[in-house]
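Apart from one protein chain that is not included, each protein chain of the complex appears where it belongs.
When the chains are written out, they are named A, B, C and D in that same order, and each has its own residue count from 1.
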Amino acid sequence: MTEPLLKVRGLSAHYGDVHALRGVDLDVGDNEFFALLGPSGCGKTTLLRSVAGFELPEEGSVELAGQDLLALPAHQRPVNMMFQSYALFPHLSVEKNVGYGPARAGLPKQEVAARVAAVIDTVGLTGLERRRPSQLSGGQRQRVALARAIVNQPRLLLLDEPLSALDRNVRAQMQLELKRLQHEVGIAFMVVTHDQEEALSMADRVAVMSDGQVQQVAAPQELYRNPANRFVAEFIGRSNIFEGVAASGGLAVAGAGTLPGQGEGRFLVVRPEDVTVSVRSSGSRGVLTGRVLETQFSGGTTTVAVTPGGVATVSGQPLLVTQPGFSTLQRGDEVDLSWSESVARIVA
Amino acid sequence: MTEPLLKVRGLSAHYGDVHALRGVDLDVGDNEFFALLGPSGCGKTTLLRSVAGFELPEEGSVELAGQDLLALPAHQRPVNMMFQSYALFPHLSVEKNVGYGPARAGLPKQEVAARVAAVIDTVGLTGLERRRPSQLSGGQRQRVALARAIVNQPRLLLLDEPLSALDRNVRAQMQLELKRLQHEVGIAFMVVTHDQEEALSMADRVAVMSDGQVQQVAAPQELYRNPANRFVAEFIGRSNIFEGVAASGGLAVAGAGTLPGQGEGRFLVVRPEDVTVSVRSSGSRGVLTGRVLETQFSGGTTTVAVTPGGVATVSGQPLLVTQPGFSTLQRGDEVDLSWSESVARIVA
Amino acid sequence: MRRSGLGFLWVALVGCLLFLYVPIATVVVTSFNSGKSALNIKGLSLRWYGELFDDPDLGHALLNSLTVAVGATVFSTVVGTMLAVGLVRFARSTVLDAFVMAPAILPDLMLAIGLLAFFTWLGLPLGLGTVTIAHAAFGTAFVVAVVRSRLVQLDGSLEEASQDLGAGWATTFVRITLPSVAPAVLAGALLAFTLSLDEFVIAFFTNGPDSPTLPIEIYSRVRFGVTPEINALASLLLLVSVVAVVAGAVAFRRTERER
Amino acid sequence: MFLGPGLAFTAVFVAVPVLLVLSYTVFDRGRFGGVEYDFTLDNFTRAFEPTFRKVLVSSLGIAAAATAIALAIGYPVAYAIAKLPERWRSLVLVLIVIPFWTNFLIRTYAWIVLLNTQGVLNDALVGLGLVDERIDLLYTRGAVVAGLVYVYLPLMILPIYASVARLERELPEASADLGGSRFATFVRVTFPLSLPGVVTGCIFVFVPSLGNFVVPELLGGGKTVMVGNLVRDQFLKARDWPFGATLALIMVVLLVALFALQSVVSRRFSVEAGR
Partner (left out) sequence: ACGGEDSGAEPEKLDASADLTKQSITVSNWAGYMPEDIADQFEKATGASLSATEHATNEEIMAKLTAGGDSGIDVAFVSGQYAQALNEAGLLEPIHEDLVPNLDNLYAQAGELAYDKGNHYSVPYTWGTTGICYRSDLVDPAPTSWNDILDPDPAYDGKITMLSTERWLALPAQKALGYSVNTTDDAELEAMKDKLVEAKKHLLGYDDTTFYEKLISGEAVMTEAWDGWCGYGMAENPDIKFVVPSEGSDLWTDTMVVLKGSENKEAAFAFVNMMLDPEMHAWVTNNVYYNVPNEAAAEFVPAELKQQFPQLDVTPEQLAENEGLIDLGEDSTKYTELTTDVTAS
């Protein structure tokens, strides 16, 4: 990335005793689709609201294209926000909602109308201009909220859980839509979500937060493949994690010898789809052995839960193995488990 | 199945003009975990409530172990229901909630207490007997609701969206729990859900409903592998569907010749994980050719969207292919697509 | 972290509280006047509180008010709760709602003259009985309002769950519906009680000659002049309402926390 | 079953009485009170004679003035309360409500004590040298308006507070986010969305003000007459029930028109409708 569009440095914020942000550093590039991912209460909303101007952090800086944002009141910042609940003005029509920003900016009426019409067309709401928010479906409301935010041509659009109010099916569709629109309007998006699948499938880069701090910022595949630490590894995707001490070619884990893996640290992470499982035959010998506890088919793949012999994962849960299609394994089968050194990561 | 426990025949129900059930036939076996799956508004709740006695269908019969249920008022039917909102009595303790049914049945106090204690132990709530529902977590409440229903030792337990109030993470855990409990108490469960993953992973058999009618009743893998019709195929899992006419060894589809597949009907269904995709090399030749539109990684698998050449899916959407791990394919790559005759089904 | 930027609104808030409390404070302060005037203070004493307690008419008036309030409250609570359940569970209809709520919305004066005309037409002797009926009329509407709003929020499947667990219709009402709305029933009863105690206009029209309620007694005294005895009475009533409001708020908070 | 007793009671003791007294509007008064059942429309003609028309207009004026002042005081106060930190909010609300739980007559009476020429306010004004001579505050139209504002102010504040408090924090924020200044946000978002509360508050103040007879009597020194006084006098002094009923009917018709207005406004602006 050359010079980033948004530059957050050392941002800290409190609510009374609660330390909501503890020195957050972050860059968002021009035209980037950036996601903030983390468990509930980790400070995502606070960070977004600090950028928008609804919270005033005590320390740190926020710059947008070189301009100090913290010095401006919310209504003068060149960023816009799409609220979780959409926050559509219930007493105004779609048209008036979308035109609210341009009108406040003092644009002439005709230009307001022209811009509004163009954006309404972009989001596919033509024909609904006169409706009130109460007369729209959930998906349509979301589009109004988006239109209202992008009509102001902000440099950066902030979206707080934009899809969480939708039900699962509509949601998948809206994810695609949002991504398409971001391409089309060419504005940087910063999206808050606590749904990892959503973050991974939509964003160019993802910041994983926990407890007011950024744990890792990376592209989705990188996060999955190379988690920076145990927290990220556990939070992103399903994983099997073992604790041990460094050893050559892997991690020495009590009761299991050395498990193969690469990297430095106390934890070894191996993804379910990277584990091979096979019925134990007298000759074969895997990395670990175990007994099948349960198999669960969920359309397309089967997850096999295996109780490993002589060793435990850090979570105490069975080891998970994902196989495409169906599995012929039965509860109680004795199995061998194996993976190659290159797919398992050792992290802090 | 020998003689079924629950036998529903020709059940029809209206709300004013709305035809909520249109001749539903259904059998649930003793000790079976049975799921009702279908889109919103298809009549699942109505069916469940008809069995429980809260709706009075106009036509058809409902028999439980040979007894005509429709002749009994709700409070005399030997079935119990676990409500979507749990409907725990807020003014009563856990103990009193669970004991409500036995007390109404006029059991002696001591027996009520003994039964309640046993069930509370079964669901793992020992120690929380004196708490009010407001003092419990979501998962604990669910267990109370379950305990309250099973303590009456019904022949059949009805559950309406038992997990929909929970958030995604707790939900996965509760699915396992519910399944374990069903095994343990040995009561037939009839669960309503509109979440296919949930239905597929928990149930012994699933009834797929749409528009007041049962489309197919089958075991999960059977539903996925052998959908009875296009609706089921589309509703269960992701699929690529083409329309055409019967031909030997497959379905003749305009612009694509004969696509391999088995069965009878107008539609050919092939699952994303059953399609093999490879970069077109001069020599190779698949079933279809296409161009990569997008790849989406979602932790564990990558879905590749391909625009097929010369042919369209019935949905007009790109063709989907799922690959384990990452894909090296790039947007714009020309690819060959292929699948074997045995994995593709031709349906009505 | 967030700004509370009330700005000039502080002035409005404090000004409003002064506006509300200065007149009341004046009354309280002058109640301790040792002189005979409620207007200029001669010295401090509890003299008027003494006179207040020696005044049998006020005692009777208070007793009359309590009699009316208790009667009206008991009736309103029972009938109002039943009405609320009926309206929410069995007969949802905006017309019926409006009909039942009418006495709470109608101007007092309208209800007062209507009842006066009606009682006279029937030849019923005016007295505490007629006042009680009149107060029950609007009290019922207020109980319905309070209980109804709770019932509407109440998850309807609670009652279904009860039936599902083998309870018949009556058992369900007694064991589930009623306990679930009990706080609202209590709140409705309290509201009916306080409204009745304070009510003047309707009582003024529907009461007979020989048993004034407390507000009527206060009215005739205020018309006959300003004496510190009234101030003493006012101060005591104020004390009672402050204690009641504070106790109510504390109790409310406690039940909220239990939910 | 549940509805029976209540509906019967309301029908007998509310509907019938109100209809009965309204039916009196088309009859003659009896020589010694009561009603002569001779059909006549004279009561209506009379109600619009100059004297009574004047009272109607001036009552509307007084009630409107009290409502407007209560709104002018109540809105900023309600708005301020909604903005207070949580733990202060309930305390202030209780403080606003306490006077309301104090007997209405006593609250009115408090103003006699306060406004009297020999009273506290005059003492203060003279003491501070703001006026040379004690001035007439009591027994004026202003005193009546002040008394009405005083006794009904909480009824204005509470509904406005409820509607402002219910306004999601996000709506004003969305306005700011879209470039709306604090003023624009108030004018275009906060205020319009609190209109249902404003209208409800106005009705809560206007209705009892218009029908009031105690405040004009006690604070107006008999010099200010409102419809409420006329109705009371027709029933309890002049013994002309038909005419009193007619005046009451006119009052109720005016109020019903207001209610109609209110339901239109709430439907247009209610926040829930936006969900």
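Following the convention adopted for this analysis, a residue touches a chain if its C-beta (ideal position, glycine included) is under 8 Å from a C-beta of that chain, and two chains touch if they have at least 3 such contacts.
Since the structure is predicted, the reported quantities are computational estimates derived from the model, not experimental observations.
Asks: Looking at the whole complex, which visible chains does the left-out chain touch?
Replies: Listed by label, the shown chains it touches are C, D.
Asks: For the chain that's not shown, point to the residue among D:L7, D:A63, D:I157 or D:V225 touching it.
Replies: Within the whole complex, the residue contacting the unshown chain is D:V225.
Asks: For subunit D, enumerate the residues touching the unshown chain of the complex.
Replies: 30-35, 51-52, 54-55, 58, 116-118, 136, 139, 220-223, 225, 230, 233, 235-240
Asks: Can you list where subunit C touches the absent chain?
Replies: 37, 39-40, 116, 119-127, 208-210, 220, 223-226
The rule is short, and it goes like this: only the chains that are shown with their structure count from here on.
Asks: Between B-C and A-D, which chain pair is linked by more C-beta pairs in contact?
Replies: By the number of C-beta pairs in contact, the winner is A-D.
Asks: Could you tell me which chain lies farthest from subunit B when each chain's centre is the average position of its Cα atoms?
Replies: Chain D.
Asks: Would you kindly tell me how far, in whole Å, the mean C-alpha position of subunit C lies from that of subunit A?
Replies: 55
Asks: Could you tell me the distance, in whole angstrom, between the mean C-alpha positions of subunit C and subunit D?
Replies: That pair's centroid distance is 18 Å.
Asks: When you check subunit A against every other chain, which residues touch at least two of them?
Replies: 54
Asks: Would you pick out the residues of subunit D that each touch at least 2 other chains?
Replies: none
Asks: Can you tell me which positions in subunit C touch subunit B when the two form their complex?
Replies: 155, 157-158, 160-168, 171, 175-176, 179-180, 182, 258-259
Asks: Which of the residues in subunit D end up touching subunit C in this complex?
Replies: 1-3, 5-7, 9-10, 13-18, 20-22, 24, 73-74, 76-77, 79-81, 83-85, 90, 92, 94-99, 101-114, 116, 118-120, 150, 153, 157, 207-208, 210-211, 213-214, 217-218, 228, 231-232, 235-236, 241, 244-245, 248, 251-252, 255, 259
Asks: In their complex, what parts of subunit B are in touch with subunit A?
Replies: Result: residues 168, 195-197, 200-201, 220-221, 224, 236-238, 271-274, 296-301, 322, 324-326 of subunit B touch subunit A.
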